[in-house]
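A single protein chain has been omitted; all remaining protein chains appear in their positions.
Chains: A, B and C, in written order; residue numbering restarts at 1 for each.
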Amino acid sequence: MSGRYGRQTDIVYDRAGFGAPMRRGRRPALVVVDLTRGFTEDAFPSGADLSDVVEATGTLIRAARPAGVPVIFTAIVYTPAEATGDAVTWLQKAQGMRAMLEGSDEVAIDPRLPRTPDDVLITKKGASAFFGTSLAATLVGLGCDTVVVCGATTSGCVRATVVDAVQSGFPVLVPRECVGDRAQGPHDAALFDIQAKYGDVVELADAVGYVSRPTDPVPVV
Amino acid sequence: MSGRYGRQTDIVYDRAGFGAPMRRGRRPALVVVDLTRGFTEDAFPSGADLSDVVEATGTLIRAARPAGVPVIFTAIVYTPAEATGDAVTWLQKAQGMRAMLEGSDEVAIDPRLPRTPDDVLITKKGASAFFGTSLAATLVGLGCDTVVVCGATTSGCVRATVVDAVQSGFPVLVPRECVGDRAQGPHDAALFDIQAKYGDVVELADAVGYVSRPTDPVPVV
Amino acid sequence: MSGRYGRQTDIVYDRAGFGAPMRRGRRPALVVVDLTRGFTEDAFPSGADLSDVVEATGTLIRAARPAGVPVIFTAIVYTPAEATGDAVTWLQKAQGMRAMLEGSDEVAIDPRLPRTPDDVLITKKGASAFFGTSLAATLVGLGCDTVVVCGATTSGCVRATVVDAVQSGFPVLVPRECVGDRAQGPHDAALFDIQAKYGDVVELADAVGYVSRPTDPVPVV
Partner (left out) sequence: MSGRYGRQTDIVYDRAGFGAPMRRGRRPALVVVDLTRGFTEDAFPSGADLSDVVEATGTLIRAARPAGVPVIFTAIVYTPAEATGDAVTWLQKAQGMRAMLEGSDEVAIDPRLPRTPDDVLITKKGASAFFGTSLAATLVGLGCDTVVVCGATTSGCVRATVVDAVQSGFPVLVPRECVGDRAQGPHDAALFDIQAKYGDVVELADAVGYVSRPTDPVPVV
């Protein structure tokens, strides 16, 4: 990510003390943000073809299962009252999200993902998977100490979730191949900010290694 | 902001239903994010010369006073235990923020701002002025229905505060001249995302007019 | 409520400065806490016959409709993963709540209540209707400035909701006839604490008058 805005910006960020690597705990959770059909399929106005992200996230989930790493899915879901009325202020700005109606195709988790009935599903009304939800309490209840964030969109719900994860006390990893967006510019800008300030942006192979053996001794960085 | 990433991105965002203007209420509050010396003065490693942002924010504050619009300041402040220990996970990543120690010059509100003893000061431990603070409750207690966000940095604490403001139920305005950052790239990227998804990025003159007469009939957009 | 623990306790509470009446705003909301069949019907182990509470709450809802006062229902609802696993720590203690499974009879809003499709339904995982939910944001989005709390149980979810409502910035009213519990002792103790510290416990007739004409001038107390 460094380099995106040129050497001068990197110098300024180094001086300000950003970008240090985070500790990885022995009990991570995977949080799969909004990989519902309304975001992963190009046929929906709110969506884009995120097949690559779905595939990479599926790979990561399968690697996490044998180690007993919890997998938590999130989805934006509105009741009819919320989708059409004034209850959700965000919908004034993000009108397209009104399509995320309970029971609709848009809010169904992408069927290509290896989801099981034991996976917790968190429904949310805003961008962050933590805001106004039980996610933080669930992570504590499950004994998790680190959060790996996958999903969509990088510049929207993923980024907001990453910011809230670290604010909630959890070190954060973001496997680059497991997050996607509608457009390249906001995606790249979000990864720059995340790596500098909120979490470690890593390669999928690194994340796969970590979640498959989270209790291995952590290598010295 | 539209145009930043080219016409194709704008088309994709329009199709997804982003960027609609928000309602302006009759009881706004000004939230001045982290305009402490550690961010507004270039002499501190964490800072940059944000004199223009301080001046523009001062202009907005002075315009808001006669109408009785509440002005709320925020600051990142750590106790010695927090600054040096493991209590704040964010500090693993943002090591430079450990300098924001209670009583230090870094955490003093910029003295060029027209602050009064009646202004609420919210201290925070993370990026968002809402996360783990009493800000949302304060806004409700003061009867506010709209939030105008100023401060620093655009891509960090301002953006996180804007996202949480709209998630908390408040329409958001961001006067462009009243927010600043260490570097231009992340600043511009943040304003693009905010205007598309979380709040209305407006000119200072527009914000001055609004906060000085918030109960005027709202013009039809 | 005063008098419950004798004159000495009342003197101590007066000295500590508790029990002052709260301001009533012009835009109240009714929050109907957990009047689901699992709590209102004696046939369920978790329930009691709360027919009187349901009837009184129905009276209050009907009074509120013509004035456009929002009515928000809440329900404890767990997914299968939550009901059986470790995700919800509260269920270690309150094992009986594991019966509140999505789709079950227990979590259905009592059909005797005059509910409409426009009423927001908040599902929750704990005692408070605010904790880990979108309720505070919804109240802000709807422009509400006061919360009237009905429901069950007085010493459990009602009380927790009342505490969070005032902490969230909203003055609180609790119509005595509209809250109920499994047993008299905890019910009475909760009303004592609420009236002293968190909200105004009022008669149903008073609440009916208020919600039917919330914009009337407030009488001087």
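The rule is simple: a residue touches a chain if its C-beta (ideal position, glycine included) is under 8 Å from a C-beta of that chain, and two chains touch if they have at least 3 such contacts.
None of these values were measured; they are calculated from a predicted model.
K.L.:
Just one of C:Ser51, C:Ser104 or C:Gln167 touches the chain that is missing; which is it?
P.N.:
Looking across C:Ser51, C:Ser104 or C:Gln167, the contact with the absent chain belongs to C:Gln167.
K.L.:
Consider the whole complex, including the chain that is not shown, and state which of A:Thr59, A:Gln92 or A:Gln167 touches that chain.
P.N.:
A:Gln167
K.L.:
Please give every residue of chain B in contact with the chain that is not shown.
P.N.:
These residues touch the chain not displayed: 79-82, 85-89, 117-121, 125-126, 132-138, 140-143.
K.L.:
Name every residue on chain A in touch with the hidden partner chain.
P.N.:
These residues of chain A touch the chain that is not shown: 136-141, 143, 145, 167-170.
K.L.:
Extract the touching residues of chain C with respect to the undisplayed chain.
P.N.:
Looking at chain C, the ones touching the missing chain are residues 4-6, 8-9, 12-13, 15-20, 22-23, 45-46, 48, 89-90, 92-99, 125-128, 131-132, 155-156, 160, 163-164, 166-167, 169-171, 182-186, 189-190, 192-193, 197-200.
FYI, only the chains that are shown with their structure count from here on.
K.L.:
Suppose you list every residue number at the chain A-chain B interface; are over half of them used by both chains (same) or under half (different)?
P.N.:
same
K.L.:
Report the inter-chain centroid distance for chain A and chain C in whole angstrom, where each centroid is the mean of the CA atoms.
P.N.:
That gives a centre separation of 34 Å.
K.L.:
Please compute the C-alpha centroid of chain A, do the same for chain B, then give the distance between them in whole Å.
P.N.:
24
K.L.:
What positions in chain B touch 2 or more of the other chains?
P.N.:
167, 169-170
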